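Every protein chain except one is present and positioned as in the full complex.
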Amino acid sequence: MAKINPEFLDELKKYGGNDFSACYNCGNCTAICSLSTEDNSFPRMMVRASVVGLEEKVTSSLDPWLCYYCGDCSLYCPRGANPGELMMALRRWLTAKYDWTGLSGLLYKYLPATILAFVLTALAVIGLAIKLNFEMETIMHYGHLFEMFAILGVFMVILTPNLIRMWYLVIFKPKRNIPIAVYFKGIGELFIHMFTQKRTLGCSNSQTRWFEHLILVFGYLTLLFTTVVLDWFGTENFFIIALGYIESAVVFIVTAHFMYSRVNKDKELNKHSQPSDWLFVIWLFLMGFTAFVVRLFIDFDLLAANFWLYLLHITILVQWAVLIVPFGKWTHFLYRSFAMYFSSIIQLSQETKGK
Amino acid sequence: MASNKTKTLNLVKDKIQVSEQAKQRRKTYSAMKKQILAALEEGPMTLPELAKATQLPINEVTYYLMTLRKYGDVKTGEIDDNDEFFYYELKKQQNHGED
Amino acid sequence: MPETTVIKKQYDALVIGGGIAGGEAALNLANMGFSVVLVEKDLSLGGKMIHLSKVFPTLDCAACITTPKVSETARHPNIKIYTYSEVKNIKKQSDKLFTATVFKKPRYVNEDICTGCEDCENACPVIVEDQYQHDLVGRKAVYIPFSIANPRVANIDMDNCILCGACEKACLAEAIDFTQVIQEIPIEFKAVIVATGYDMFDPKKLPNYGFEQNKNVVTAIQMERQLVPTRPFNSVLRPKDGKMPNNIAYVLCAGSRDETVGNPICSQICCMYSIKQAQLIMGALPMADVTIYYLHIRAFGKGFNEFYQQARSMGVDFVKGKVAKITEKENGNLIVRFEDVYKGKVKEAEHDLVVLSTGILANKGIVELFPGLNLETDPFNYVKQVKELENPSQTSIPGVFVAGTASGPMDIPDSILSAGAASSETASYIRRLS
Amino acid sequence: MKKKIGVYICHCGANIADHIDVEKVRESIASDEVVFLSRTTMFACSDSSQKDMVDDIKKQELDAIVVASCSPKLHLQTFRNVAVRGGLNKYNYVQVNIREQGSWAHSDTPAAATEKAIQLVKAGIARVIESQELTPLKIEAHNKVAIIGAGVSGLRAAVELADMGTHVDLIEREHFIGGRVSQWGQLFVSEKNGEEIVKKLYETVIDHPMITLYTGTELIARSGSVGNYNLQLKITPRFVTQECKIGAFDKAIEICPVSVDDEFNFSLNKRKAIYKNYESEFPHIAAIDMLNCTKCGKCLEVCNSINLNQEILIENITVGSILLSTGFDPYEPSENEFSYKTIDTVITLQQFKRLVELSPNKLIYRDKEIKTIGFIYCVGSLQIKGDNKYCSRYCCTSAIHTAIQIHRKYNIKSYHMNRGIRTYGKQELLYTESSKNGDVYVEFDPKKEPIISKNGKQTIIKVVDLLTAKEELDIPVDLVVLVTGMVPRKDNSIADILKVPIGRDKFFNEIHPKLRPVETVIDGVLIAGACQSPKNITESLKSSLAAASKANSLISKGEIELEPTLAVIHIAQCDWCGKCADACPFGAILKTSIDGKEVAMVNNANCKGCGMCLPVCPTDAIDLIGYTNREIESMIDALID
Partner (left out) sequence: MSETTKNTAIKVLVFSTEKISDPAIDLAGLLKLHYPPTVYVIPLPCSSAVKPKWILRAFEKGYDGVFIAADGTDCSFSESCVEKTSDIIAQTHILMKEKGISPAKLKMAAICSVCAEPFVKHMNNFVEELTRNKIN
């Protein structure tokens, strides 16, 4: 017996789910989806649960994460109900649901809150810079320190508890008893998906999309590693410097292409961008781009004269690290991977039970 | 009488252009007809057999065979043992006048 | 018919379209004593209905209902008929009178002399896809449209004629006349009934169904032809390889209730005609399984739901779910992919023949018949009924009425009623003029 | 005299030929010496076949023809016309039914079906030999139609007929006209509401010199037949002679002590014995419901137009044709059907629509403001257990249209428990609109109906949703609306009076849904609107207009041709005993004296050709034309030969 939440439909609209109540349940979206299988049929059931108000069903579901938004479902939806975009909205909503701080939901739902948060972080950075009298060395030192602590902090304080919440909602609460051994058995999946996103290949549209995504992930992660661990901005090592250049270039070029697609709306998945989507690509682009230019300025000895540039870079970095990574679209990267992991261990445990 | 018979065509023959498409259709039909009827000389055949015998795409064989059937060159025989394909055979030219 | 043809320039009413609605409307008016000119663009009267097998829910044969009506219309002394003709330039001469021109296209056969003996057809060496069998089989370049056509006379398809003269030699009645040209006949009338019918949706607009590439995917109208006595094949067969199908799928809402093809409305007849065909197939091929993939069964008319239940009890399998993709296998069988909605699972099923229950669309180009007069249409190009709850046949032009599917999807009983209403409103309109 | 007879046997495509060896039938009768020619044909009814038959009759100088094909109900007239075009008398034609009573009935036994067909054709030949040339009877037709029921169908047909020059007696049982449509507010496909539609029609009717309106009037008896129906009307007075002065009427209502359920509002509220259903109702005069009036006389004190002594009148009218537009009743759920009448928050769609009409700003029912609504569809339609197997056609659209209205008017969210939405045609757009508004459509299995319960003040619908893979949902709502379908009128005594056939669904039955959808087997009695089957307003109007044109073409010429099927007396055998006169239901047989002998005589104008007089005659002195001893006996013989 399922309780329904009559407000759920309106709630999802705030997360960018539009038109989905037009659904007349023909199942075309599920049948056209190249990732949908008999054991794992979506997205119609998610659309249905959203319309009816079966909040629990959505909360405990991994389906939204299993979708990589090729857009076929929306393109061929006979009622224009846009199931693909609803899946996107559900991912936002789930992100908010997993987030113990509640900030995610606030940022997704209210654009002014997002803007305010960005302005405040920027002011904090500038305030700190003023306090440090714009001393380049110190600020760069603090900047580097910040990077290290931010990563650790966000992981420990926000993301790990959120992942536990995710586990609680999709595995523990729905009483899916999974033996410990299975958790280990499936761990490989987690990393494979985290780094390769190989599931995208099953999507009907392009291989280029998967490739772009793949090199972006690699570019981003290695850039992170290069700046934080190898201290790209501080190093003299030619090899590391070159590596950083390549990585940052990959990040801003790929994101630039993403932005171009979104502006042109050339594909179904690019038709309905939300502010959170824009923020994610723009900031990623800016990060890569400013990092590239900062290092360039360092190499040409121009940074001291153009210190504002570093400040800009660090501001973007801070905003990225304290807003987008813990509360924004960045989390998709993590939740998707864990969703694949959870999904595979659920399946594994069912298989063992079956035997 | 006989001289009158082609009269109207002669009046317009120079004015109307015969389309390439029409010429092609005529050619294809007579070629198909020839091949299908020749193959059926060997005895009744099902459509897959006929396609194999004539080395023609099966959907085209079906279309032309059914047309030949409509115009009385071919008639339907028994169905095969699997109840899947009918045999088609040549219709013996009989004297006209029968309904 | 020579016994009735009195060429008269002025009529009480013009009926555009000689299908079942136009015919009924013309007959009603003629029976009330009005003179009617009926213009049909096709070679025969009878519209779409004359080509159907049996009609739901009574399962009586369409020809048995249509042909008597058609011959009654054709013979009526108050009705002048132009087939294979188009009416254009309908204009208002005054508040009380319309003028127009009928363009009578040449058949290149003298209608009055032709006996419909088919000698010319047998002599012709050119084969063209038979449009009356929906391209399943060929016809000649000179041909009798179909066996129960009215008038049952030959016609030369000049686009495909090679001018060999064989037909003219074969015709003992000397009815072939290559010198025919388009005839323009000016007419005057007081009122118009638009009964131009509908168009079938073109399934090529649904790329995922692969109509044309997948030869064993047919439209329902092609299946309909396979079920009539004058069918294209010797039995119900697959068009690709002539195999007798034993597992047939119907895909409903192909081109209806679908915003992606710009036709969000329900076509109103496809559910019922598919259910009817399923029953007929089970009669014709007792071993065959029939599956109907549907969204909602629209069995709303008198006796319709009972008919639907009858199909269920006969063993027709009804599966709720829209077929999203059809792919052909090597052996010509087809894989349909759909979600079994009641189970919530994606499935694939193999069928050896798939029938697309295509929807219906408005017949375009009606508006252009009335230059300078604003004939309003609804967003789907159907003629707009401007006072639907008062005068259901009234259009935006005074004196112009609409009957049958020209105003929206409709089944046969509704078309007949609509034609009855149109003739009634037309009659009182004409009487009010004088 | 030997007749030259032509026999045609129809394949009817495959309908006959699949089960009957048509050629064998032809061969077995071809040798009969009276059979001059025999042919088979693919479609006897096709124009070319008809043409061939006409040619045959003319060239071969045939005296009579037999066509063995489908039921004479379909094509008797068609082939009679063929006979006439060939120059024969149309009664020198016999149709043999080898389809409905041959190939189709015996498709399981083709050999025997062929045998039967041979016998039937032989009997047909035997009969046609005995057939006589007859001339149809012409009877005078009154160019006047009685329309029973002044709902929109009746009103619209009346206007149309009057415009076409036919007189109309428009007869309404209630004191007010407009029928069901006047009860509905905003209508689908129109900016106008029900009241406005009715108002416009009423004004046209009342001003039209060709229309006489009777309210409070019932048809109680009928005699005569097509062209000349005599109807007896019972006119119940309204006891109010003209409209009371404005204040006076309100006062009369105030002081009237009688309070009864207001049926116009489906018992949502009460009304007095003196009443009007709504302010601007037509006719504009109030009426007193004498069934409930106590004749206390209080109203007389405030309004001097009231006369409680008015009496019931009986009036006779003569018309040429009768058009029935008696409409429908909404299905009344039985007690406890979906908790109807046992849970107070359960009402019917019709009640709900009235409630919406009566609630301008907020929707309040039983002192509670309504925020969410659950609609339950197919109540009384598509029944599994009950008798109503049919779909009521209008209810899906009506409920969805109402849901859109209440969303717009009061921002109410609705849940629709349905069995597959049937918004056919352009009505689909309403379904889309409602879905987009956020209304939720839940599909249930008819074998697992939703259960309504009450938890404190909260009404809960428990339903298993097929679209969510059978998830059981608990839906909290403020009001449950049962989407009740259409059923035939409860009081359908009119069918008995007019002998109109009733179909499987208990609605009036047409002759043929496609060929003759507004005619009944009773000549001159037509049906229009929802009394024939469930219909929406547009569909009702179309059928009423179609019926109007049929009625007009039937009677407007002043005379009608009738079958010359009449009883004839063989004077020589008749010894007047009077038994035939007693048996005749139409009083068509009289005593007369011919050459001093007392014999019976048939009044042709009254004889309807039923033949009831035949078996009672002790001397077998009566024959029925077309069914004479010779004809029937020759058939009896031929069938077993």
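When the chains are written out, they are named A, B, C and D in that same order, and each has its own residue count from 1.
Keep this in mind: contacts are C-beta pairs under 8 Å (C-beta built on N, C-alpha and C of every residue); 3 or more make two chains touch, one makes a residue touch a chain.
Since the model is a prediction, treat every value here as computed from it, not as a measurement.
Enquirer: Of the chains that are displayed, which are in contact with the missing one across the whole complex?
Expert: Looking at the complete complex, the unshown chain comes into contact with C, D.
Enquirer: Which listed residue (D:254, D:344 or D:637) would be found touching the missing chain in the intact complex?
Expert: With D:254, D:344 or D:637 as choices, the missing chain is touched by D:637.
Enquirer: In the whole complex, what residues of subunit C lie against the chain that is missing from view?
Expert: 58-60
Enquirer: Spell out, residue by residue, where the missing chain touches subunit D.
Expert: Touching the chain left out of view, subunit D contributes residues 71, 73, 97, 99-109, 111-116, 119-120, 123, 499, 501, 503-504, 509, 521-522, 565, 583, 585-586, 608-612, 614-615, 620, 624, 627, 629, 632-633, 635-637, 639-640.
Please note the rule applied: only the chains that are shown with their structure count from here on.
Enquirer: Can you check how far apart subunit A and subunit C are, centre to centre, with Cα atoms defining each centre and the answer in Å?
Expert: 55
Enquirer: Measuring from the mean C-alpha position of subunit B to the mean C-alpha position of subunit C, what distance in angstrom results?
Expert: Roughly 28 Å separates the two chain centres.
Enquirer: Can you list the subunit D residues in contact with two or more other chains?
Expert: Within subunit D, the residues that touch at least two other chains are 421, 432, 467-469.
Enquirer: Where in subunit B do residues touch at least two different other chains?
Expert: In subunit B, nothing touches at least two other chains.
Enquirer: Looking at the complex, which residues from subunit C come into contact with subunit D?
Expert: Against subunit D, subunit C makes touches at 28, 31-32, 55, 58, 60-61, 63-65, 67-72, 74, 116, 147-148, 150-152, 228-230, 257, 264-268, 296-306, 309, 320, 341-344, 378, 380, 385, 388-390, 392-393, 408-410, 412-414, 416-421, 423-425, 427-428, 431-432.
Enquirer: Given the complex with subunit A, which residues does subunit D contribute to the contact?
Expert: 372, 413, 421, 431-432, 435-443, 462, 465, 467-469, 471-476
Enquirer: For subunit D, which residues are in contact with subunit C within the complex?
Expert: 11-15, 17, 42-43, 45-48, 50, 70, 74-75, 78, 156, 160, 163-165, 187, 189-190, 192, 197, 200-201, 382, 389-391, 393, 420-429, 432, 466-470, 503-505, 507, 512-515, 517-518, 532-534, 537-539, 541-543, 545-550, 552-553, 556
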